[in-house]
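Let me begin by handing over the structure; questions about it come next.
Take a look at chain A:
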Amino acid sequence: MEKELRLMKGNEAVAEAAIRAGADGYFGYPITPQSEILEYLMEANPSQTTGMVVLQAESEVAAINMVYGGAACGKKVMTSSSSPGISLKQEGISYIAGAELPCLIVNVVRGGPGLGTIQPAQSDYFQSVKGGGHGDYHMIVLAPASVQEMADFVDLSFELAFKYRNPVMMLSDGAIGQMMEKVYLSPQKERVKVFPEWATTGKPPTRARNIITSLDLDSDGMEQHNRDLQAKYQVIREKEVRLEEFQTSDAEYLLVAYGTSARVCQKAVQLLRAQGIKAGLLRPITLFPFPTKRISELASKVKGILSVEMSAGQMVEDVLLAVNGKVPVKHFGRLGGIVTTPEEVVDNLKSEIIKG
Partner candidate 1 sequence: MTEEIIIAGFGGQGVLSMGKIMAYSAVMQDMEVSWMPSYGPEMRGGTANVTVILSTDRISSPIVKHFDTAIILNQQSLDKFESSVKPGGVLIYDGNGITRHPERKDISIYRVDATEEAARMNSPKTFNMIVLGGFIKVKPIIKIENVLKGLKKSLPERYHNLIPMNEKALIRGEEIIKEVHKAK
Partner candidate 2 sequence: MAKIRGSIVVDAERCKGCEVCMVSCPTGTIAMAKEVNGKGYYYAYPANQELCIGCANCAMVCPDGVITVYKTKI
């Protein structure tokens, strides 16, 4: 079937893509700049078409625990929020990771800390890729950079979530959530009617009861569970790295940026090339797993690297680990909801890396 062309906001694209991906449930709570996801779903009213459940919860805490309950039934469920709301969800995310449940969590990031601002930021990198809640765990983190990817990554997220029984986060930001672009939407998928064998769907006589828990009071058992989780994350690191490169083949200087910043940096590369500076861009699409290997390879070919992120410098720590001292690495980014401009990136690369 042919894809349908629409002009949509990133948030709307997530919502429509969720319906079309055959999602079973969405549980959310309003917070700017992502409320359009819940609003769109309520208006689309998929309970009447695909049978998808859409519910406005009493809090982000309740919403993520609804996701836990739905995911434990083997259903394709999701939630979305923005930074302060994601902080509230961290408890539930830790339980979901601990109980190894598949789900999608969309974070349309705004500036922090605290109540912060409603404008776009990328300052939730640490809490997304390093854990966020308690315990040793990882989410798979996808960073869309366009409205098209906001739509496409919904299906991909569910696929990865079920493949690894692991929560997947789409780490977006206010800019991508609020902006409109062309988007080609996939045709409607059927909702899956077959339950995974581990799901709590009512115990038939043919199997033992299914228990969904993250608890093991026996430390040896808990250590083994942790080792199993780490082994899973290692497989994810080896198999699921996704990235995009832009003019890196002859690059002397490398920009590393994801999401909105990657779009800004792509323009910066064009501006730099127009000035005769051979710049290139590596855009991590997965932030966990991080494209460590490829960045390390490129570090052997370039003279310096600028990590651009709308934060005080979070992703740059992973870039530094990947580069491991081979070439100078600096961070640049605006804070508190201000989107970095291409011109600022150009100036910063020149002053911090080329002359530095």
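To be clear about the criterion, a contact is a pair of C-beta atoms (placed from the backbone, for glycine too) under 8 Å apart; a residue touches a chain by one contact, two chains touch by 3 or more; residues count from 1.
The candidates were selected such that all candidates are chains of the complex that A comes from, given by their letters.
As the structure is a prediction and not an experimental result, all values here were calculated from the model.
Q: Looking at chain A, find the partner in this complex that touches it; the options are 1 or 2.
A: 1
Q: Under the definition above, what is the set of chain A residues touching candidate 1 in their complex?
A: 5, 7, 32-33, 118-119, 174-175, 178-182, 260, 263-264, 266-268, 270, 339, 341-343
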